[in-house]
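Since the structure comes first, as structure tokens, the remarks are kept for the end.
All protein chains but one are shown in place.
Which chain is which? They are A, B, C, D, E, F, G, H, I, J, K, L and M, in the order written, and residues in each are numbered from 1.
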Amino acid sequence: MDNMTIIAVASIITAGLTIALGSIGPALGEGRAVATALTSLAQQPDAAGTITRTLFVGLAMIESVAIYCFVVSMILLFANPFWSHVIAEAAGK
Amino acid sequence: MDNMTIIAVASIITAGLTIALGSIGPALGEGRAVATALTSLAQQPDAAGTITRTLFVGLAMIESVAIYCFVVSMILLFANPFWSHVIAEAAGK
Amino acid sequence: MDNMTIIAVASIITAGLTIALGSIGPALGEGRAVATALTSLAQQPDAAGTITRTLFVGLAMIESVAIYCFVVSMILLFANPFWSHVIAEAAGK
Amino acid sequence: MDNMTIIAVASIITAGLTIALGSIGPALGEGRAVATALTSLAQQPDAAGTITRTLFVGLAMIESVAIYCFVVSMILLFANPFWSHVIAEAAGK
Amino acid sequence: MDNMTIIAVASIITAGLTIALGSIGPALGEGRAVATALTSLAQQPDAAGTITRTLFVGLAMIESVAIYCFVVSMILLFANPFWSHVIAEAAGK
Amino acid sequence: MDNMTIIAVASIITAGLTIALGSIGPALGEGRAVATALTSLAQQPDAAGTITRTLFVGLAMIESVAIYCFVVSMILLFANPFWSHVIAEAAGK
Amino acid sequence: MDNMTIIAVASIITAGLTIALGSIGPALGEGRAVATALTSLAQQPDAAGTITRTLFVGLAMIESVAIYCFVVSMILLFANPFWSHVIAEAAGK
Amino acid sequence: MDNMTIIAVASIITAGLTIALGSIGPALGEGRAVATALTSLAQQPDAAGTITRTLFVGLAMIESVAIYCFVVSMILLFANPFWSHVIAEAAGK
Amino acid sequence: MDNMTIIAVASIITAGLTIALGSIGPALGEGRAVATALTSLAQQPDAAGTITRTLFVGLAMIESVAIYCFVVSMILLFANPFWSHVIAEAAGK
Amino acid sequence: MDNMTIIAVASIITAGLTIALGSIGPALGEGRAVATALTSLAQQPDAAGTITRTLFVGLAMIESVAIYCFVVSMILLFANPFWSHVIAEAAGK
Amino acid sequence: MDNMTIIAVASIITAGLTIALGSIGPALGEGRAVATALTSLAQQPDAAGTITRTLFVGLAMIESVAIYCFVVSMILLFANPFWSHVIAEAAGK
Amino acid sequence: MDNMTIIAVASIITAGLTIALGSIGPALGEGRAVATALTSLAQQPDAAGTITRTLFVGLAMIESVAIYCFVVSMILLFANPFWSHVIAEAAGK
Amino acid sequence: MDNMTIIAVASIITAGLTIALGSIGPALGEGRAVATALTSLAQQPDAAGTITRTLFVGLAMIESVAIYCFVVSMILLFANPFWSHVIAEAAGK
Partner (left out) sequence: MDNMTIIAVASIITAGLTIALGSIGPALGEGRAVATALTSLAQQPDAAGTITRTLFVGLAMIESVAIYCFVVSMILLFANPFWSHVIAEAAGK
């Protein structure tokens, strides 16, 4: 195993686990938010506007956490600074 | 084990675990959202339109988290930048 | 252990674990959705049409997550790009 | 340990764990669905037809997830493409 | 450790774990189903026929998941294709 | 460690763990079923016959899962096909 | 470590873990059953006969699961077929 | 590490873990049983006789599971058949 | 590491873990029993005598499980039969 | 593996795990906050202003915890002081 | 690592873990007992005497479990029989 | 791996895990506090001043725990006394 | 690694883990006790004296468990008998 391979393997495994573990919290949180939104709508249909607006802001906040994970996962796959350095070094050798 | 094999093995294992672990959260979250949608429909059939619309937006948000995982899993199997690099290097050798 | 064997073993283990772990979330989510559908039907038999329709859409969404896992599992067993590459390489040797 | 043995061992262990882990979710999900079906029947005996029909569709959906696991388990035992390849190779040697 | 022994050990361990882990879900699911059946019977003794019939269908569905595990466990002990192959090979040697 | 010892050790450990892990689910499930039976009896003493009968059928179903585990455990200790094969082989040597 | 020692060690560890892990489920299940029996007695003192009888049958069923574990544990300590075989072999040597 | 030491170490560790793990279930189960007994006494002081009697029978059943663990733990420390065999063998050597 | 040291280390570690793990169950169980005793006293101050008496019997039963663990822990530290044997052997050497 | 590679691998793995594990708490916490906000809006539509304002302040506090994790993750990838030191040292060599 | 060091290390680690793990159960149990004591006091201020007395007896029982752990931890640090033996042996050498 | 690298790796991994694990508790705790603040506001809009003030003090207390973790994480990355010592030693060599 | 270093490392790690693990139980227990104290105060403001007094006694009991852990942690860092012995031995050498 040369250095390049080790970095590639670490990037692959981490990219996958980051988005996999990082999806559990947001998915459960969004499920809960949507669920209570529906209960609230059924209970107070007149406040549908406020409820829906607050729900969407909340979902955006929660989704942002999942997107942090997705961004780190994509950086590791396609803009990995350590991989770039190793490739550059190997090319310049 | 040469470098190519190690990267292949890491990609296979990570691709599987990513979608496997990444499916737990969304599935539970969607199950909860659908469940309360049904409760709300039974409780307030007149608001069926608003409830169904909000449910579908919510399900789409939650599904998006599962799709992030599926995308990373597919990238690892069919558009893996590290694998491409190793193949290119092996071919050019 | 030559390279081919390692890739085969990794594919076998990952294929099994992917569908095994990936079935927990959807099965629990669907169980919850079906359960509340039945409660809602008992509570409001007149809304049976809307409830059943919403249930089936929801089950399809949740099932889709299980199917992602099944697809990845099948790809790993029968359309594995890394295995194909190794077989081709071994044949061309 | 020659290659054939390794693949056999991996197939045996994975086949067992796949169906073992894969049975937890569906069994719990079906238990929940059946349980609420019984509660609903006791609460609204007149809707027995709709409830039973919805229950059976739901059980079929949940059972399908268990069957995915069983199918993968059986494939690994009796139609394992990697095993076939190794046997063929050993025979042709 | 020759190959035969490794396969035997893997089969023994997997056979035991498959049925052991596979019994947790069904037993809990059946316990829940039976429990609500009893509650429903106490609440609505007149619907005993429908409740009992639905219970038995449901228990059969849940038991089927346990039986998948038992079948895989028995196959691994008494009709193990990999073991048969190794025995045949050893006999023909 | 010769082959016979390895198989013996694997059988001993698996036999114990199979029944140990396999007893958790059934015991909890039966505890739940008995508990609700008692609640139902206290709530509706007149339906004692139906409740008791349904309870016993249910307990039998749940116990069957524990018995699968016990059977596999006994097979591993006293009718282990792999052990028999090794003993036969050692005797015929 | 000769073979006899390995088998002895495996038997000791398994015997202990079998009864230790196997006691968790039955103890919790019996605790639940006894607890609801007491609640039911307080709620419906007139049905004490039926409740107590059903409780004892239920406790016997749950205890049986613990006894399976105890039996396996005792077999491993005092009637271990693998140990007997090794002792016999050592004596006849 | 000679054989005697290994068996002694295994016995020490197993004896401790057996009673340690085996005390969790019974303690929680008894705690639950005592707790509901007290609730029942407060709710129905007239049935104190029946409640106390049922409680003691139930506690005895649950305690029996803890005693199985204690017995195995004591056997491993003071009447260990494997240890006796090794001591006898060492003495006769 | 000579044999005496290994046995000493195993005894130290096991003695600590036995009482540490063994204190979790009894402490939680007693906490629950005391808690409901206090609720019952507040609800039915007239039955204070019966409640307190039942509580103390119950606490004694639960404490007994913790004492089993403490006894095993003390035996391992101060009356360890395996340690005595090794010391005797070392002295007689 | 030279020093540079080890630091790169540690940075990659830690960056991913930091944001992955660090997203679970905030996502669940925000989901809960949004959920109760919706319930409160449905219950008291007149206080929408205060509720929404308090919700946003609360979400900002919770999001700040996720951002700590994201900042550490980004520092590890793009402003890693240890990596800079190693690079500088390698360049100056 | 000579024998003395190994015993010292084992004693240090075990002493810490014993009190650390052993504090979880008692702290939670006492928290629960105090909590219900406060609820009971608020509900029935007239019974303050009996409640406080029962609470203190109960806390003493639960604290005793924590004290067992603390005692074992102190014995391991300051009155360790195995350490004394090794010191004595080293001094007499 | 020279000493400097080992310390760098340990610092990187610990810095990430500290803030990742340390964010779970505060995020959940703050989520709970904000959630009940919203419920309380909906229930008693007149006490908005006191509730908001108490909420902010509470959030500050909980956030302080997260900040402890962040501080330790930053110290490990940018003011690590062990790293400084090693750098100074390497420079002075 | 000489003996002194091993003992130092073991003391450092154990000191940290002891207080870290040992803080979980007391913090949760105190949180629960304070929480119910506040509920009780809101429900019965007249009993504030008794409630506050009982709360403080209870908190002191629970805090004592945390202090046991802190004491052991401090002993390991600053009054470690094993470390003193090794230092003395090294000095006298």
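Here is the rule we use: contacts are C-beta pairs under 8 Å (C-beta built on N, C-alpha and C of every residue); 3 or more make two chains touch, one makes a residue touch a chain.
This one's a predicted model, so the numbers in the text were calculated from it and none came from an experiment.
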item: Hidden partner interface residues of chain L, rising order; value: 1, 3, 6-7, 10-11, 13-15, 17-22, 24-26, 28-33, 35-37, 39-41, 43-44, 46-47, 50-51, 54-55, 57-59, 61-62, 64-66, 68-69, 72-73, 75-76, 80-82, 85-86
item: Residue numbers in chain M that touch the chain omitted from display; value: 1-2, 4-5, 8-9, 11-13, 15-17, 19-21, 23-39, 41-43, 45, 48, 52, 55-56, 59, 63, 66, 69-70, 73, 77-78, 83, 87
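By our rule, only the chains that are shown with their structure count from here on.
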item: Contacts common to chain A and chain E (chain labels); value: none
item: Shortest contact path, chain E to chain G, counted in steps; value: 2
item: Rigid-body rotation angle, chain G and chain B, from Cα fit (steps of 5°); value: 130
item: Between chain I and chain G, distance of the C-alpha-averaged centres to the nearest whole Å; value: 21
item: Distance from chain E to chain D - Cα centre to Cα centre, in angstrom; value: 11
item: Per-residue overlap in chain C, given as positions that touch at least 2 other chains; value: 1, 11, 13, 15, 17, 19-21, 24-26, 28-33, 35-37, 39, 41, 43, 55, 59, 66, 69, 73
item: Chain contact topology (line, ring, star, complete or other); value: line
item: Chains that touch, pairwise; value: A-B, A-J, B-C, C-D, D-E, E-F, F-G, G-H, H-I, I-K, J-L, K-M
